[in-house]
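The other protein chains are all here in position, but one chain of the complex has been omitted.
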Amino acid sequence: MKQIFTFPIRIYWEDTDAGGIVFYANYLKFFERARTEWLRALGIGQQDLKTQSGGMFVVSETQVKHFAPARLDDLIDVTAQSLEIGRATLLLQQQAWLSSPGGVRTLLAQASIRIGWVDSHTLKPGRIPATILKALQ
Amino acid sequence: MKQIFTFPIRIYWEDTDAGGIVFYANYLKFFERARTEWLRALGIGQQDLKTQSGGMFVVSETQVKHFAPARLDDLIDVTAQSLEIGRATLLLQQQAWLSSPGGVRTLLAQASIRIGWVDSHTLKPGRIPATILKALQ
Amino acid sequence: MKQIFTFPIRIYWEDTDAGGIVFYANYLKFFERARTEWLRALGIGQQDLKTQSGGMFVVSETQVKHFAPARLDDLIDVTAQSLEIGRATLLLQQQAWLSSPGGVRTLLAQASIRIGWVDSHTLKPGRIPATILKALQ
Partner (left out) sequence: MKQIFTFPIRIYWEDTDAGGIVFYANYLKFFERARTEWLRALGIGQQDLKTQSGGMFVVSETQVKHFAPARLDDLIDVTAQSLEIGRATLLLQQQAWLSSPGGVRTLLAQASIRIGWVDSHTLKPGRIPATILKALQ
């Protein structure tokens, strides 16, 4: 059974633009924060990985649909969920939700993110370490 | 015949991350700078539009594939090209290229960006002003 | 007696640069997040303020000294403390600290931030609302 990880993110001035709403490109940052905390919850620290394995994750493809805006001071919920776990890449689905006082939840944005694994120095693609794959499954 | 607009962008410290390369989310910023300059070259200023028409463009969907990394001090070429021009949304294709001294060009990233038009205050979708559609065609 | 507010901030990829450390300009973002949470803890929400009073805080002066770097995955503590509370401006002192496993705390950066109050539309300086001054004292 697939599990969905959720991480709360607060909207600050830095996240907004002159349209009065969150700058769309910043959702990629929010999705990455949630992914990072999801990995951390699974016992995977990326700085440690880089130091120990000499490799790191890189994002190879992103697809984001924006449905509704978030604003300054909003507290949004950002999810992470694995769709495919391969030996070379991972495919994740991520969503950003806004909860209103009355209990209504609005989907702000939804993303598919493909992540690969590379050597930190050469940046050449490699296989995701077995310890990570095991933690993800 | 479709024309391709190209805009040069320099990579600074602010654009990089601890992987030693450009942070992937920043390509969305580069694509937007190129789109903005493409619109400006067509006589469309977004601040003026917001003031005069009470409307503004919003990005509703982005899809980006990353093929190769750029690094600090690189000078990349970012393109903008319209794929579809509708009354409510535009679909653009954009690319980021790196030119090497020997004349080799490397495709760093390619994107499809869908843009809609909204009222600046209500953020409700509306029709793209005729003056913009005319400039784009 | 002056009280010091502390807010924990995690370092993500977005915060780092190709030097392998946190990009110095991002400390201003961290300081603002901590200020915002400090104000929120005092019952002051900035989006509500903007809507209700028609005014907002703007930063008029920043001074930041950097002593040591933070890195990906670090969890730092960011403080906020008022030094001067005037009718037109506030002066805050803020610090960023890194705690090591052995219990050693390292001062990463220290800032003085001066904040003024302006009308949201005209951007002209005005007096800080009495409700805010009361909450701060």
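A few remarks follow.
First chain written, first letter: the chains are A, B and C, and each begins at residue 1.
The definition used in the following text is that a contact is a pair of C-beta atoms (placed from the backbone, for glycine too) under 8 Å apart; a residue touches a chain by one contact, two chains touch by 3 or more.
Not measured: the values here are computed from a predicted model.
By the touch criterion stated above, the residues of chain C touching the omitted chain are 19, 21, 24-26, 28-29, 32, 56, 58-66, 69, 120, 123.
Interface residues of chain B with the unshown chain, by the touch rule above, are 10, 12-14, 29, 32-33, 36-37, 40, 45-48, 50, 71-74. On the side of chain A, touch with the chain left out of the figure occurs at residues 13-14, 16-21, 23, 25, 71-72.
Heads up, the rule we're going with is that only the chains that are shown with their structure count from here on.
Where chain A touches chain B, the two copies mostly use the same residue numbers: shared numbers make up over half of all numbers in play.
If each chain is reduced to the average of its C-alpha atoms, the one that sits nearest the average of all protein C-alpha atoms is A. One finds 32 Å separating the Cα centroids of chain B and chain C. Centre-to-centre separation of chain A and chain B, using mean CA positions: 23 Å. Listed for chain A are residues 29, 32, each touching two or more other chains.
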